[in-house]
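Every protein chain of the complex appears in place save one, which is left out.
Going by the order they are written in, the chains are A and B; count residues from 1 in each one.
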Amino acid sequence: MKKRWIDLGYIVTLLISLAVALLIGAVILAVTGHDPLKAYGALLGGAFSNARHIGDMLEYAMVLCLCGLACDIGSRVGIFNVGGEGQLLLGAIFAAQIGVWMKGASPYLAIPCAALGAMAVGGFYAFIPGYLKVKQKVNEVITTIMLNTVAVFICQFLAKGPWKNANKNIVAGTENLPSGFWLTKLVPGSNLSTAIIAAAVMTFFVWYILQKTSKGYEMRLTGDNPRFAKYAGLKTDRIVLITMIVSGMMCGLVGMFRVYGAEHIYKSTVSNEYYFEGLMVAMIAQYQPVPTIIISLIFAVLKIGAMGMETAAGVPKQLYLIIQTVVIFCMAAETGIRAGIARAREKRAARQDVKERSKGGVEHA
Amino acid sequence: MEEEIRFSHISMEFPGVLANDDISLSIHRGEVFALVGENGAGKSTLMNILYGINEPTAGELFVRGEKVTTFAPKAAIDRGIGMVHQHFMLVPSFTVAQNIVLGHEPRSAAVLFDNRKAEKVTRELVAEYGLEVDPSAEVRDISVGLQQRVEILKTLYRGAQILILDEPTAVLTPQETDELFEVIRRIVREKNMTVIIITHKLYEVMAISDRVGVMRAGKLIGVKNTCEVDERILASMMVGRPVLFDHLDKKGEPGEVAIQVKDLFVADNRGLPAVRGASFAVRKGEVLGIAAIEGNGQSELLEAITGLRKIEKGSVSVCGQPATGKSPGQIRQMGLSHVPEDRLSTGVDKVASVADNLLMGRHKEKRFNLFGFHQRRSTIDRYAQELYDKFDIRGAGIHIPVGSMSGGNMQKVVVAREFTFDTPALIISQPTRGVDIGAMEFFHTRIIERRNAGAAILLSSADLDEVFRLSDRIITLYEGRITGEFKADEITKEEIGFYMTGSRKEADA
Partner (left out) sequence: MHNTIWSTIFSAGTFNQMFRSATPVALAALGGLMTEHAGIMNIGMDGMILMGAFVGAVASYFLASAFLGVLAAVLFGVLIGLFFALFTVKLKSDEFIIGCALNTFAMGVTAFLSREIFGLSGTSGYAVPSLPVVRIPLIRSIPFVGDILSGHSVFVYATWVLVLLMWLFVYRTPVGLWIRAAGESPETLRTAGKNPERMKWIASILCGVFCGLAGAHLSLGYLNGSFVEGMSASRGYIAFACVIFAAANPPKAYLAALMFGFFDALGLRLQNYISSDLTGTIPYLITIVMMVYVVVSAQKRRERLARQQLLKLE
């Protein structure tokens, strides 16, 4: 069980899918008149050419990874948190505003307060669909999608209304975060801050709890077979609800990291559907923590590299979105085809088996 | 009589299961043929072949002398075969008429579905066969008995000459059953149709069929004229296990009450009353067996006691503590373990390893957790291995998923886990379903061991021999009511069958 992720078949599938996606990307590049090799070279250069890019890349990987893990833990108990984007945005704006309110306070007080506030908001926002799912069996995928849009509206309202920046040029944004509360940059000029240390600790904890503790064990069995878990005496409803809330808290915290580590203000650029990219990372990783970390890094390289590619080779950076989704399509296709072949083989084997048995000449009255 | 259907050396294998094993059988036009057997004997599989849902892995099928080459429901319908499945094949949000004409809709203006004509056709069918039902009602709003009528009307609309009924009475009240049988007699008599009825209720076989075929473990054991047999002969053919068991040594006297059930009412999944006012008690050091034909409320009763199902009325107490309305976890704490009826859906986590399954329920114990949360895998593995050996589980070790094991070994995992809790009260349901005879003896010995050690055991099994062999006392359950209570050694299987089919024992019992 705990070794499921070192599945050779999975790694081969992932590598082949990546290769196919890059190949399709290359074809698109060639058709649109770019030199694929040059473009991919620029992509790698964009991600690794200097410390600032590496910093941005790691920060983005952190965001993807935490969002992916938030999705992982939900899927572990059989609930699908699609509402991470809303939880993230609300966490970000509340964290930013808490910083504004606490201007002048010690950062050792303000930063934990902001983190707690962001987690509380994110957790509450995940509690709503979680509660509806557990108590009323209302499909959480649909409610979280609706709540995402609601959260976007609420944040816009706050950023344009009561919490608006005094600066007229900022249409929708909170006041700037007092510089005393900024998290220390690990690479000057990049987005990479000490938040990544907290993120690394969180990632470790999520992995540790899922794989090594009795809580993770309870979560896993609840997700696998809720009826069995209930029969065996687990409080499945509570486990699912708490997991959903924790998932929301993680997303809220990502929002706080974005504000305190990178943006230093709440604006809509805090997240551009980052949670959905994290979700895709989690899907490709088949909701396992370690692959989630690795694929986050790969995707972050693609995205930050694509920005470099745009400036260096004039290729629109959206190419990385194409590559990313083709990976998903390839993996889905591979899984589907393999399952289809397995079904056909099983049927054939059964037929063969019966034929041999009847040849054996066993007669029944 | 003319031959309508002939199965010739039909075999059907699903991954890992030989559901039909070389079956040859012919059925005549205008007869009611009953197919009986225990659950999993392969009756439904055989009928699904006739209806084209399954393509047999070997053998040939002839309908009116013609060899069947395409196995698809559509082809079967064209051959005049209709089937009423155990789980109704109806679209809940459609009206009765829409359900009846689905797939063969009357049209107006070439492309449009003509709802009015559909309802008219339905009304005509209703009148012709006397199956009263409102054509414009939505199916999800009508009772189960009416839904079954819709199913029958559907096959008649499609011009069925052969009607297959899969466990038709399982969901019906006695009155509805009588009405159904009246309809069957009428269509056979007036339309010369052929009816095949799958059942495991033997008195129904006697009531309705002309001939009867008995299946057991995928094989056709025999075909008889109904007038030449009685329920006892059929039962022995159906169960037919050679009784080679050693005598079980029961010791000790019953002690205090461990499971007390008072005037219990429980609903089934559809919300219909399944248990209606059951009261009984199980004492320490005795096995109380429930003898009932499937679907008479025993599953719901056990689920209610263990906290898996809501109690509508009445009370349950376990070891003197009130258990009504408590969660399964709380009831376990009071001292109750449970070997559930359906191990795959309830008893195990198929995907999780054998070790993880054996650990369940003990996973919070100190010895398995460092600092109360870090799982000590080596201790867990040692514990799992110990149970694995002790309960003689045979498979590829404790690290493989339980789902990949055979039914018997999976059951050993469940029994190993539940029996090791050493609780004063135990509920055991279908302990040996789908288990080979060797393992069966093993389970029986273990159950009696627990009994002799002073556990109160409530046992339910579809296998009457098993109930008799293990129980000290037996209660019979019919349509959710207790119809009698007996000492196991003071009653015969034949007598008890009387109470399992609805007769009531006088209050003095």
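In this text, a contact is a pair of C-beta atoms (placed from the backbone, for glycine too) under 8 Å apart; a residue touches a chain by one contact, two chains touch by 3 or more.
Predicted model only: the values in this text are computed from it and were never measured.
From the set A:L147, A:A229 or A:I245, the residue in touch with the chain omitted from the display is A:L147, counting the whole complex. Considering the whole complex, the residue from A:A200, A:V290, A:A333 or A:A349 that touches the absent chain is A:A333. From the options B:R140, B:R367 or B:K487, the residue with contact to the unseen chain in the full assembly is B:R140. The omitted chain makes contact with chain B at the following residues, 51, 53, 72-74, 77, 83, 85, 89-94, 98-99, 102-105, 107, 111-113, 115, 140-141, 143-144, 173, 267, 270-273.
Within the entire complex, the positions of chain A that touch the omitted partner chain are 28, 32, 80, 82, 132, 136-139, 141-143, 145-147, 149-150, 153-154, 156-157, 160-161, 276-277, 279-280, 283, 316, 318-322, 324-326, 328-329, 332-333, 335-337, 339-340.
One rule holds in what follows: only the chains that are shown with their structure count from here on.
If you average the Cα atoms of chain A and of chain B, the two centres end up 44 Å apart.
On the chain A side of its complex with chain B, the touching residues are 1, 212-218, 220-221, 224-225, 227-235, 346, 349-351, 353-355, 357-358, 362-365.
Residues 9, 11-15, 18, 21-22, 57-58, 219-222, 306, 308, 327-330, 332-333, 338, 340, 345-353, 356, 359-361, 363-364, 368-369, 373-375, 399 of chain B touch chain A in their complex.
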